[in-house]
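Okay, so here's the structure we're looking at.
Only one protein chain is missing from this complex, and each of the others stays in its spot.
Order of writing sets the chain letters: A, B and C. Residues in each chain are counted from 1.
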Amino acid sequence: MMPIKHIKIKKGMKAGEIVESMGDMGFGARKISEAAVILEKMWKDKDCKVFLGVAGAMVPGGMKEIILDLLDRAEVFVTTGANLTHDLIEAIGESHFIGNEKENDERLNKEGIDRIYNVFMKNVVYEKLEDFFEKNWKAFQGCRNIREFLWKIGELSGKGILWKCYEKKIPIFCPAIADSGIGLMVWGRLAGGKKINIDAYDDMKEIIDIAWTAKKRGVIYIGGGTPKNFIQQSLQFSKGADYGIQITTDHADGGGSSGAPLKEGVSWGKMKKNASFVDVNCDATIALPLILGYLKDKV
Amino acid sequence: MMPIKHIKIKKGMKAGEIVESMGDMGFGARKISEAAVILEKMWKDKDCKVFLGVAGAMVPGGMKEIILDLLDRAEVFVTTGANLTHDLIEAIGESHFIGNEKENDERLNKEGIDRIYNVFMKNVVYEKLEDFFEKNWKAFQGCRNIREFLWKIGELSGKGILWKCYEKKIPIFCPAIADSGIGLMVWGRLAGGKKINIDAYDDMKEIIDIAWTAKKRGVIYIGGGTPKNFIQQSLQFSKGADYGIQITTDHADGGGSSGAPLKEGVSWGKMKKNASFVDVNCDATIALPLILGYLKDKV
Amino acid sequence: MMPIKHIKIKKGMKAGEIVESMGDMGFGARKISEAAVILEKMWKDKDCKVFLGVAGAMVPGGMKEIILDLLDRAEVFVTTGANLTHDLIEAIGESHFIGNEKENDERLNKEGIDRIYNVFMKNVVYEKLEDFFEKNWKAFQGCRNIREFLWKIGELSGKGILWKCYEKKIPIFCPAIADSGIGLMVWGRLAGGKKINIDAYDDMKEIIDIAWTAKKRGVIYIGGGTPKNFIQQSLQFSKGADYGIQITTDHADGGGSSGAPLKEGVSWGKMKKNASFVDVNCDATIALPLILGYLKDKV
Partner (left out) sequence: MMPIKHIKIKKGMKAGEIVESMGDMGFGARKISEAAVILEKMWKDKDCKVFLGVAGAMVPGGMKEIILDLLDRAEVFVTTGANLTHDLIEAIGESHFIGNEKENDERLNKEGIDRIYNVFMKNVVYEKLEDFFEKNWKAFQGCRNIREFLWKIGELSGKGILWKCYEKKIPIFCPAIADSGIGLMVWGRLAGGKKINIDAYDDMKEIIDIAWTAKKRGVIYIGGGTPKNFIQQSLQFSKGADYGIQITTDHADGGGSSGAPLKEGVSWGKMKKNASFVDVNCDATIALPLILGYLKDKV
């Protein structure tokens, strides 16, 4: 057995050094280090296709650049409509703001400010989104499925996550796209009699094919939700993932997918029995900057 | 100020009596009672349209009858593909089983058993699902959107949640339907060259219209996720909800929608500033039987 | 494998019936049922000595009667100074009140109201406590240890938890008694030059002897904390507990005792390897009324 070594913080200490020291600690700190090491292996394994699933509203939380960095190594990206809408909001020139969760919500409502925990957004962004879709509506006519539709938004928006996925041809999946501000924009056009036809199932073949044909598979789950579950089910027909890291604040006992430990996936064949995987129970806005700090120093 | 009264449990005490007593307690118990009272008001308010959002995998947890009961008063039902797939699995004669979360997942995999926390399912159910969709594929050809597609499954399955929604014409929405066993079945057919065209956005108009035209709106959120968020966004163009109960084990600090307190919705205009609402932080499989016990005694 | 049966709530349904049905469900509901069944076994096993540990501030939450009922079968009671202080506050005629966690704390402070989440208490209770200890100070002179000191308070207070422990001669342990309103009262007297000498370690022998000499041991942990840990360590020299239920909202991953699953105790020898035990992740003010409802119907 290897002894626990107490982390010693020094002036000017690098995040990567902290993560390395965490590997000799216990509890959650060690999980951070294990996740960093598994991510490094996944990153360096040329045979491994990386499936990145990002739930929640990571973009308003200030995590866009981290997602962009992770996309450098992702062959598949699955996320929520919320993340994509907030990405688009910034791509068209709007911002999110430092807010306060103790603020009076009634007052915020009067001032036209929407609150996302301790982040604020001006409600007026929806008018800008309207303009974007109104102006570009014709461009979406040719899109058959959600992935094509999202790449098209990326092509038109010219920056951010959607743009990078389009530019680098990273397949991006968002099964619940209707459940988002982007969905609302499409509804607004449809309600106005403007047609479009995006098939709900058509792009499933792509993600399942990638899972099926990959030599090895690695999964990164930020926050669970639909993104995790959609990747998990695409793995059910493969031989299972070889690497996995999951960062969530949910727990197993409620029975939901978001809190289910990766180990549970072994019973389903979604995770290989001898895979390298770890569950990190932590707010991703805290855990990921640390883990990425380590990764940048190593690759 | 009203004094706290200590609950006194008696032999043969009814669940409804316990919930009533909880109204004089503190902490989580009081939240259960507040939720029950708000649900009763919502139930009895003839002007109120009820939006029921159920995330997670409540059906394997043994919550199907409770969902069926809640559907008696729901004008809108939004749920995950997981709940619908597990409902269909039971409708076609298969079961979920008492399991154990400490079981060896590698062994379960060898025996063809999929684990959902402390619930087991035989992997062979997927073959039965295949048969169902193979046999009925033609019936889905006319379905334009997800709601129509789900009602059709309900019509064909003949029992359970999907059937009740079909039979009672309760609009059922599942934006992320592709992310489910049902999605996999459609993929299987599409991969075999069998066509279908389900539009991802087409049924948004229905839910937004109901929200828009209702005199009053009540929301019931079990577990957050896409179901909560999809209802929330449909309310953004209404005057906001008048009643709300949310049962989840998530917390606000992670910034996600599932853990966001209903109060946050006031800033967005999704919840009226003077609405009756309460957040219950509890496993829904524990909280809902209690709350429904109270409701059955009152209505 | 036994199939999951969906709970069906009926009008007038008893809490005990709900708990029984929960035994056929999954997720947290099943844990409630397992805890109830283990508690029933523990209760009926004549050879079993029951160690009840109650953390938190259960008395302000409205749980006094439930604790009193559990004390009918407990041979050892370990709790926090908070529970005992709030019990004494009520014994001397003061109350706790229905409050609101969203209230302005600055305003409450001005009005002399102390907040415990959604429960309020008038700050003036401390003056009543002062009177009690001032009047009775001489009576404590003979107390050597914390258990004797607490029984003496019980004898003098004439009602509530402390009184019942005194009256029924249930050994009551509170290692951190200094950390409480009662502690503050003693400090007030000591600061005024009034002597007392309560030994911090003297009553450990009693609890360890009970653990050592019992034929069988059952543990009930509400909320973890010092009460759990103090019982756990007293078991370290016994053959370990035969029965155990733990109700807490903490989780294992932080590494703390409160969230550690009972299984971890097997490594320490505090829990027998073949013991009947279950961890319930739930607010105790919700879980215990249900479990006790079942128990009252069975014994």
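We adopt the following convention: a contact is a pair of C-beta atoms (placed from the backbone, for glycine too) under 8 Å apart; a residue touches a chain by one contact, two chains touch by 3 or more.
Predicted model only: the values in this text are computed from it and were never measured.
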item	value
Omitted-chain contact residue, chosen from C:K44, C:K135, C:K168 or C:K205	C:K205
Option touching the unshown chain, where C:V119, C:A214, C:I245 or C:V280 are the choices	C:V119
Hidden-chain contact residue, picked from the options C:A82, C:L129, C:A214 or C:L295	C:A82
Touching the absent chain when the full complex is considered, from C:I18, C:M42, C:I177 or C:A241	C:I177
Contact footprint on subunit A, counting only the chain that is left out	1-16, 18, 21-22, 24-30, 32, 60-66, 69, 95-99, 102, 116-120, 263, 281-283, 285-287, 289-290, 292-293, 296-297
Positions on subunit B contacted by the hidden chain, ascending	26-28, 31, 251, 253-255, 281
Hidden partner chain, residues of subunit C it touches	55-57, 60-61, 82, 101, 103, 105-106, 108-109, 113-119, 123, 146, 175-181, 183-184, 186-187, 190-191, 196-202, 204-205, 208, 223, 225-226, 229-230, 233, 236, 249-258, 260, 263-269, 273, 283-285
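Assume only the chains that are shown with their structure count from here on.
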item	value
Centroid-based (C-alpha) most distant chain relative to subunit C	A
Innermost chain, where centres are averages of C-alpha coordinates	B
Whole-Å gap between the CA centroids of subunit A and subunit C	43
Length of the line joining the C-alpha centres of subunit A and subunit B, rounded to whole Å	24
Contacts with 2+ other chains: residues of subunit A	251, 253-255
